[in-house]
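Only a part of the assembly is drawn; its chains keep their places, and the rest are absent.
By letter and in written order, the chains are A and B; residue numbering begins at 1 in each of them.
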Amino acid sequence: MTEPGSPDLDVPGEGDEHATHGYITDKANYLARLKRIEGQARGIHRMVDEEQYCIDILTQVSALTKALESVALGLLDDHLKHCVVDAARMGGAEADAKVKEASDAIARLVRS
Amino acid sequence: MTEPGSPDLDVPGEGDEHATHGYITDKANYLARLKRIEGQARGIHRMVDEEQYCIDILTQVSALTKALESVALGLLDDHLKHCVVDAARMGGAEADAKVKEASDAIARLVRS
């Protein structure tokens, strides 16, 4: 639907008609990183299929985990900056709900 | 099926003729899980592309991280069971080197 890298998709609120949540600061960058992550997952599959040395496979798994973690932290930062800050400004139950939701997501990340 | 690399290097004693490192206990199972992991990575790419809700994307990232972690722990267990135990039996510098290598891989996993 949206071509990766199309430049104006992640401008929140300006002509961003079909995006559900236009909060992602640098979407093209995330898409490129996730493309790479998908390639890393495919590479690990191939390494197991070729029965490469276990320790080398584990090194690639650690690298992939770190890359994912870094994407997650970036998305979370964007989320705090936009959704949580906006909700805080509106106040009330909405602000509380957004903070709770963010805290739960952080707990899942810390524990995974 | 598996070609690359030199044959039967550390085959732990069971007619596992063409595997480079025939230590993986249930290869088909790992391949299926890694296929699924690749699909999860692709799904996260799509969610970002479609600008789905950040918290939902983070939930998928946590699930993918857990799936990867579980593959890594399985591979590490296989590695300890086969390569490290075999090296321990041979003893000497080889045993020490294998334990050091395993410890380093564990440290990378714990820290990633």
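A few comments on the model shown:
By our rule, a contact is a pair of C-beta atoms (placed from the backbone, for glycine too) under 8 Å apart; a residue touches a chain by one contact, two chains touch by 3 or more.
Only a predicted model underlies this, so the values are computations on that prediction, with no experimental measurement involved.
Every protein chain here shares one sequence; 2 sit in place, and the complete assembly counts 4 copies in total.
To be clear about the criterion, only the chains that are shown with their structure count from here on.
Separation between the centroids of chain A and chain B, computed from CA atoms only, is 23 Å. Those residues of chain A that touch chain B in the complex are listed here as 1-2, 4, 9-10, 16, 19-24, 27, 30-31, 34-35, 37-38, 41-42, 44-45, 48-55, 57-59, 61-66, 68-69, 71-72, 75-76, 78-79, 83, 101-102, 105, 108-109, 112.
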